[in-house]
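Input: a single structure, listed below in structure tokens.
With one protein chain withheld, the remaining protein chains of the complex are depicted in position.
Going by the order they are written in, the chains are A and B; count residues from 1 in each one.
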Amino acid sequence: MPGSTRACVMNRSERRRPRAMVLAAALIAVLVLLALFGPEASPYSYSALDWAHLSIPPGLTAEHWLGTDSLGRDLYVRTVYGLRLSLIIGVLATAVSVLIGVAWGTLAGWVGGRLDAWMMRVVDVLYALPYLFIVLILAALFGRGNLAVLLLAIGAVGWLTLARVVRAQTLSLKRREFIEAARAAGLSGPQVLWRHVLPNLAGSIAVYATLMVPQMIVYESFLSFLGLGVEPPRASLGSLINAGARQMLTAPWLLLVPAGVLIVLLLSFNILGDGLRDVLDPTRR
Amino acid sequence: MLGYALRRIAGIVPVLLILLTVSFFVIRLAPGGPFASGRALPARTRAELERLYGLNRPLLVQYGDYLRALAHGNLGPSYSMRDETVAGLIASGLPVSAALGLAALALAVLSGVPLGVRAALRRDGALDRSLAVFAALTLALPSFVTGPLLALAFGLWLRWLPVAGWQPDTPRDLILPAVTLALPLSASIARLMRASLLEVLGASYIRTARARGLGRARVLWRHALRPALVPVVSYLGPAATYLVTGSLVVETVFELPGTGRYLVQGAIDRDYTLVMGMVLVYGTLTLLANLAADLIHAWLDPRVRHEPL
Partner (left out) sequence: MSSIQPDGECGAEQRERLLGIEELRVRFPGAGRAAVDGVSLSVRRGECLGVVGESGAGKSLTFLAALGLLPEGAEVSGRVRLGPQEVLGLSERALDRIRGRRVGVIFQDPMSSLTPHLTIGAQLAEPIARHSGLGRRAARARAQALLERVQLPDAARSMRQYPHELSGGMRQRAMIAIALACEPELLIADEPTTALDVTLQAQILALLAQFKREQRMGLVLITHDFGAVAGVADRLAVMRAGEVIESGPVAAVLKHPGEPYTRELLRAAGEPPAAQPPRAAGADGAAPVLSVEGLEVRFRYAAGLFRRRSWRALEAVTLTLGAGQSLGVVGESGCGKTTLTRAALRLIRAERGQVLWLGQNPAQLSARRIRRLRRDLQLIFQDPLGSLDPHLSVEQLVSEPLEIHQSGLSAAQRRERVHAMLARVGLEAALYARRAHELSGGQCQRVGIARAMILAPRLLVCDEPLSALDVRAQRQIRLLLAELSAEQGASLLFVSHDLALVRHLCERALVLYLGRMVELGPTDALFARPLHPYTRELIEAIALPDPDLQPARLAKVRLGEPRRLEQPGGCAFRMRCAHATAVCAERIPPWVSAGQGRWVACHHFSDWADDMLSG
């Protein structure tokens, strides 16, 4: 039975996977809820200055339980607000990437021939470039503080890998006999794509999308860190970390709190994605 | 093999040209100009300067001029830092950036490959399991988070290493930045190495080699390692891209006088020639790294050489 042989080749870390995955999913849910309702649930606003409480360290009993920055702004509100922004940008940029990547990859893989060669050449060339660099230039030139441009710029980066993966899978699906079987059974081209190709791609697309969200969050934070992302007084996790790093001598909590949230967020998405890959990968079943 | 290499090298030039062309026009599309932003220059001085640098002529002519100058190895003057040439700026910053990048690469390869091999050979052992945790952590953390955290821990709390700044004669200054840059790279390489070695060790030609009584060491070195290195080598291209962007952050965090700062500042100041210079340098670097990866791949795997391009 396939089940029993699988049991004996599985190693310990793989068997632990489901639990880690559930934990990661739960953490993501908590963070999403925080991002959705956190800012409004607090009495403070992300931009309100409190001159009476400048650079207060965290304390559970204090008015600002995660402390304040040098302008007296509440760190909890700023962090959950930054989390909200980071998540929005991460998810939307991923959506942009997935859309472009899947369309590009399936088209190239399905049509094949010259079109495929040409489309993949484009991807190769873009891939060999320091793309984040180009995004950086674009953001510096056009996008300072402009969320839409930022989103497009980041989203335009991620689709390359996905396009490659999707194309490779479409190509190998196309060579599989069951696709030929579908054509021999009298299905039309679009019917084959819709009924047999896309459902078989769905698993890996889900995995890549899950793994792409944290990447996109990192890109956004990276741009914000360099001062090219959101404009103050708004905050994203990246700009908070940047500000915190400058004051880490005097107020380390300003670095540690947003960095901690970012770490948990990224780790959870990565663990979830890896776990999904193991579950969905048909070769491992 | 030689033919393959030559063909690949020839392939770089057009890509670089496209990159330069696109960059040239995109930069010009941005609102503002080198002498318009921030500084309050009298209109006459501005016009004077623009005439001096040829910025008033048609864009296509400027593009031709730029390429012609480039063909003679001239990258032009910097617009934002008067009295400096782009070549001079790059020449002063590149040694620092290159030292940082190479140190990080060496660190990552020299730690990642043995770690991965060891983890694969002792699967599920203590090292293997710690590697999984280490990889998950460092891969999730962007360097602008690890950098400050490492500086906080080793520089401020433990006071082992300098936190920031640069004295050309003390390589100690490079340790923290290089480690910061190398950490995720090392983790990726170790993970790739582990996975691919495990796969190769399961291949039936390894079983055949063992069945010939060649001995463990020889099977590992001669039959398993070379094919197992293929994914690691292919990763060199993405790794170079990572190093280029990562060094930007690390240089900022640790206040190193590398070339990274020129890019962002140059773009904000609309210092056209400086940005173009940076695009040229970093573009060439990444393209060459990708090329090197492909060539090593072809050397490692004889089947690749015959594949049509």
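Observations on the structure shown:
One rule holds in what follows: contacts are C-beta pairs under 8 Å (C-beta built on N, C-alpha and C of every residue); 3 or more make two chains touch, one makes a residue touch a chain.
Quick caveat, the model's predicted, so the values are computed rather than measured.
Contacts of the undisplayed chain with the visible chains, over the whole complex, involve A, B. If you put the missing chain back, the residues of subunit B touching it would be 7, 203-216, 218, 222-223, 226-227, 300-303, 308-309. On the side of subunit A, the interface with the absent chain consists of residues 2, 4-5, 7-8, 176-178, 180-188, 191, 195-196, 199-200, 282, 285, using the contact rule stated above.
Convention: only the chains that are shown with their structure count from here on.
Rounded to whole angstrom units, the spacing between the C-alpha centres of subunit A and subunit B is 22.
The part of subunit A that touches subunit B in the complex is made up of residues 11-13, 125, 127-134, 136-138, 140-142, 144, 214, 218, 221-222, 225-228, 238, 241-242, 244-245, 248-249, 252, 255, 259, 262-263, 266-267, 270-271. Every residue of subunit B that touches subunit A in the complex is listed here, in rising order: 15, 18-19, 23, 26-27, 29-31, 123-124, 129, 132, 136-137, 139-142, 144-145, 147-149, 151-152, 156, 237, 241, 244-245, 248-249, 252-253, 263-264, 267-268, 270, 275, 279, 282-283, 285-287, 290.
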